[in-house]
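Notes follow the structure.
Moving on to subunit A:
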Amino acid sequence: MGDGTARAPGAAPGRTPIVRLDGAGRAFGAVRALHPLDFAVRPGECVALVGHNGAGKSTLVNLVNAVFAPSEGRVVYPGPEGGDGAEGPTGARRVEARRSAGIRAVHQELSLAPNLTLLENLRIAQRDLTGRGWRKRAADRMRGAFDAIFPGHGIATRAPVGDLTLAERQMVEIAMGFAEGAEPARLVILDEPTSSLDASIAAQLVAHVRAFCAAGGSVIFISHMMAEVFAIADRIAVMKDGRITEDRPARAFTQDSLVAAMGHVATEVAATARVAPEGPDILGPGHDLSARAGEIVGLAGLAGHGQAAALSRLYLSLASDWGRGRAPRAVFVAGDRARDGIFPLWSIRRNVSAARLGGLVRRGTIDRGAEAALAQDWQARIGIRTGDLSAPILSLSGGNQQKVLFARALATEAPIVVMDDPMRGVDVGTKAQVYEIIRAEAEAGRTFVWYSTETDEIRLCDRVFVYRNGRIGTELAGDAITEEAIVANSFEMAATA
Partner candidate 1 sequence: MTPRLDIRILLPVLSLAILLAAVFWLQPRAMSYLGLNLLFNLAVPVALATVAQMIVIMVGDIDLSMGAFVSFVACVTATLVVDAPGLGYAALAAAILAYAALGALIEARRLPAIVVTLGMSFAWGGLAVLLLPSPGGSAPGWLRAVMTVKPPLVPMAVLASAAIALAAHLVVMRSSFGVLLRGLGGNARSLGRAGWSPVALRAAAYGLAGLFAVLSGMALVGLSTAADANIALRYTLLSIAGVILGGGEFTGGRVSPVGAVIGALTLTLAGSFLSFLRLSPDWQIGAQGVILIAVLAARLLFGRRAR
Partner candidate 2 sequence: DTSDKRIALSNNYAGNSWRQAMLESWEATAGQAVSDGVVAAADAFTTAENQATEQAAQIQNMILQGYDAIVLNAASPTALNGAVMEACDAGIVVVSFDGIVEEPCAWRIAVDFEQMGSDQIDYLAGRLPDGGDLLEIRGLAGVFVDDAISRGIHDGVAANPQFSVAGSVNGDWAQDVAQRAVAGILPSLPEIVGVATQGGDGYGAAQAFEAAGRDMPIIVLGNRQDELQWWAEQRDANGYETMSVSIAPGVSTLAFWVAQQVLDGAEVPKDLTVPFLRIDQADLDQALETTPEGGVANTEYDLEAAQQVISDASS
């Protein structure tokens, strides 16, 4: 049991922690999400949590954030004056203690109320926004946060948050996390905050976090992006199978040693050059996009410049709401899982087979043996971490849910795979696996249309369309696909130059 115990962290050992886990662990029924462990965060620390999908990162921060109670051990919030601290046994008191300790969270699964405006969402997070003129106070706080973190990205304060793009919603949540309030933010938890942000905005966030920590604030940062981890963290905790296996200052790791510590083999992305396939466009007329059989086509550009819309247009034109042809022409891999992908009441198995029902029908009913075999096959191929495919899909960690969506699409025979930033929240090791699968499928003649916010992924493509203001600005192919070219073409200036 004691093997997960944290060593004294490198930074500021003398100061009182903002939060301390004393042998705290968490189990969901028979599933052990987090083994009992000790962990603490002190003022001014910027801790990164890394680990494979399902390692327990979200569970750990959910304990810190009082979303649920530990199954054993204690979560303590020692007061700012270094008092003995409070531990709330009941839900409301736990949350209250967490809140008065100045702990805020930006969740992996976005937690805004889509029908409310940005200010109204802030009102829910900050209890002191009541009485006369609360809207004005809320507006001041939000504007302050936006100016500090994402200068130049003012977002409409009157529109319901649901009308914003995924990236904008993520920015709103981040801004809310750092916004001024009755209890100032002392520790902000960022659970994969950059997963839907493009590079430039992610860079703004990284800069802000560094400034925040330098001024004495603390951050727990979860990401599968190694570059960001090294850019932000001064301390890195590595998690594996519900335990913290290493917890050391960031400078003690190199990129390779960190990946190795997470239990992955470091793979060189895009090591081997591919021969781009030749042939006619198979998407048909009526699209700005074109793709050849066996080609991997990338959609790039700043987030929210029309890529997602172009993707769903493309997909919906290839798939009908009416027809039930023998085999669908295209399948879709959703990035916004909860909105576009998951069937929340279903088991993992049923979620995997959902796009292939036609192929599973024998004599009018679904062949459940074949279905189970299909799911098992893909569990093995793509590494879905679960002991029981009959378990509800929501019992999986975020990254593993994403793998299910991948399996769902690849399990069909559709010649075109449309992917909407599908690696959101997928861990490094799995990414490498999925890249392999994509390449192999492409070699076998499948076409991939792939929108991504990661430049690394775009570089895997044979051809790239860079979007700007809802339209294709530039088309890049072969060796011309470089980080510099994509970034440069993403901005208006480059286009006119």
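Keep in mind how these were chosen: all candidates are chains of the complex that A comes from, given by their letters.
Everything that follows uses one rule, which is that a residue touches a chain if its C-beta (ideal position, glycine included) is under 8 Å from a C-beta of that chain, and two chains touch if they have at least 3 such contacts; residues count from 1.
All values derive from a computational prediction rather than experimental measurement.
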| item | value |
| --- | --- |
| Complex member touching subunit A, one of 1 or 2 | 1 |
| Residues of subunit A that touch candidate 1 when the two form their complex | 65, 67, 91-92, 95-96, 99, 105, 107, 111-116, 120-121, 123-125, 127, 129-131, 134, 156, 158-160, 162-163 |
